[in-house]
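What follows is a single structure, written as structure tokens, with notes after it.
Apart from one protein chain that is not included, each protein chain of the complex appears where it belongs.
Going by the order they are written in, the chains are A and B; count residues from 1 in each one.
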Amino acid sequence: MARVMLEVRDLTTKYITRYKEDVYAVDHVSLRIEEGKTLGIAGESGCGKSTLALSLMGYYFPPLHYTSGEIIIDGQNITGMKPDDVRKSILGREIAYIPQAAMNALNPTRKIIDFIGDVVRAHEPGWNKQMVYDHARSLFATLGLPAEVLQKYPVELSGGMKQRTVIAVAVTLSPKVLIADEPSSALDVTSQKMVIKMLRDMMNSGFIKAMIFITHELPLLYNVADEIMVMYAGQIVEHATAKQAVFDPLHPYSKGLMGSIIVPESGLRNVKLTAIPGVPPNLKNPPAGCRFAERCKYVKAECKVTSVPLYEVGYDRAYRCVLTETELRRVYQDGE
Amino acid sequence: MKHTINQVFHSGKFVVGFTILMTTLFVVFVYPLFIKEPPLQIIGQGTFFPPGLYVNTYDTINAPTTYTLNLSDAEARRIASRLSQDDRVAMQEWLVAFGIPEDEIDIENTEQLLTQWEANYDPNLRLPGMTFARQRYFQRVNASIDGLLSTEGAIIAARNAETGELEETGVVKLTDFANINDVANVRLLPLGTDNFGRDISTQLVAAAGVSLLIGLVAGLIATSIGLVLGLMAGYIGGIVDDSIMFVTNLFTVIPTFVLLILISFSISQDQRGAITIAIVIGFTSWVWTARAVRSQVFSLRNRDHVNLSKLSGHPVPRIIFADILPYIASYVVMAFILQVSSAILAEASLSILGLGPRTTETPTLGLMMNWAMIYQAHILGKWWAYMPVLLTIALITFSMNLMNTGLDQVFNPALRD
Partner (left out) sequence: MASKTNLCLSGTGVTKVFGFGRNRTLAVDHVDFAFHEGEIISIVGESGSGKTTLAKMLLGLISTTEGEIFFQGQKRDISSGKKKKEYWKNIQAIFQDPFSAYNTFHKIDAVLLDCIKLRGGDRLPKEEKVKLMTEACSFVNLKFAELTNKYPFELSGGQMQRLMIARIFLLKPKILIADEPTSMIDACSRATILDYLMKLRDETGMTLIFITHDIGLAYYVSDTVYIMEHGKFVESGTADAVILRPQEPYTRRLISDVPKIYEEWDLSTV
């Protein structure tokens, strides 16, 4: 069995808002990623994807707070480590994160090399300018980016180049696990493809060992990820291989999401798009039973009573619904 | 709107600034109700009376009742107030220079010291190496210690109307006291008087009021001009924008303060009232408001809600008032507050240079600084002539800047902590 690069058990984190309310944006999430694999996370806006990404690093700062669960990165359990130690020895080195819209948050008055300098010096305070520069040069060469970019300011770069640079800054210390939150959503298709190629190359060459990729664009996720987890209202509702998740989803919510895929491929023009009516529940006080019950076509009385556990199906599949696999397949068949 | 105001008043910084400003305004309005005399009235004969409670000596002597209080430390206090430690040291110095051996002098023994002094001191003698000023100083000391150890009391005499002779009418004993409530004329001068003998505190309150008014008028003018020009340049664009930007750039290239000095200089002094100065300041400081408003309007104009408003058939004035102004209102308010505080500073700087409003009617904070400077209050150590003014200027501008920071935090959530 392959090496497990990241394992998370029952992780729960919450936001404490300005009005001292708790928002449970990540609720008992468990996952594991093996070496060389990419895990995709899908879900609609506000379901907690970005929060999960933040929580996975084990480094919490207000309003985000740790509640329970364990995080094990390449065999090292970082649960309960002091925030300062996490920042110094884990972030950027073991696990790195590219925040959503990071490319628009770059300080416009600094050069790219300065951002890399920041990351390097956080771990190697003694490095001088020349050492940082040499490191950055070889990093850019490895990642296939032109070295001139190092001396430029963020505004001088095109969107695609800016995003690739942001990724390069994030992986400066060649972390084992990379978390990319919507890295290509703001880009046009061509730049998006270049970003994805860069990430893919990094995985193939072993520069990073595993990746978590977050997006709400399912066709993209299908092409990038080996496995897909579908998130809904802070919980994982389905976990499957990319192929199963797209072509044979089990959970009614996943089914609905997959029904909203549009791609420019023949035949798709005549498929009816399925929109999911309604809105996700408020995470300040989520419903007691299945969180999707309000919007589910197949809801039953029992769905609303107690919380629904994640049922395992076979070795690498799980879903959170009271209906059995066969029942679900049958209702979908009837629907069509 | 209500929500925003609510939020503004939840910002600590704003509230502190606002409270300081309101307190200042309160004092400015309430003080004249109690002290009715005009701020520039000369009451003191002489310059720079120190702060304190001034008791009329004549009324004290003639107070209806005289009380006798036997206080044990009265004599010591009296001596200390007229003969300071410095004076004692100086007297010893003189005596030593005169030729008395140093070990014969005990400066703590007042009686012996005074006897030695009386026996030897000669006001007309200028010892070798002694400056003229020093000689004068010893003459002053000599005069002040005259009769210091007397236990006699002072005799009060009045001139007989017929004979023209002085006749004793009473004796003020060393133990005589008057109740201050019986004294007809007592005047508190909390900040003393200035070089002309005018009450600084009354003047300061009036000056703060006038300076605030100058700030307000200048701020209103600068903000209105800046707003209108910025709106026009930003919304209409094209040639209008180009010409407005041309003028704005001209103003940017010439330092505003130099322009202000030139204009002030070219208006003769008797035409320079406080309001005139305010107008001049207003007309020279709209530039950056105009620039900032223009760039804001520029980006707002391309925002989709403006397009939507157009598509809904709204006329241009309505778009400007309903779709553009509210978005820059917070910004304009902040600009206004800054304009007010910088106009107060500008007036002060102008007046220090002697280019402020004419000096006959109203004081301004800047004029007070100017007077203090011309009459060398800072060299003579008359701190009460300039420190309170400086503090008032600092307090007013500080409160406004605080309000501004508070507003900024409310309107730019990114700055919130």
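Worth pointing out:
The rule is short, and it goes like this: a contact is a pair of C-beta atoms (placed from the backbone, for glycine too) under 8 Å apart; a residue touches a chain by one contact, two chains touch by 3 or more.
The structure presented is a predicted model; accordingly, all values stated were derived computationally and were not measured.
Considering the whole complex, the residue from A:4, A:261 or A:331 that touches the absent chain is A:261. Interface note for the absent chain: among A:148, A:188, A:302 or A:327, the touching residue is A:188.
Residue A:223 is the one among A:138, A:151, A:205 or A:223 that touches the chain not shown.
If you put the missing chain back, the residues of chain A touching it would be 44-46, 159, 188-190, 192-194, 196-197, 200, 216-220, 222-223, 246, 256-257, 259-269, 273-277, 279.
With the whole complex as reference, residues 1, 303-305, 307-315, 322-323, 326-327 of chain B touch the missing chain.
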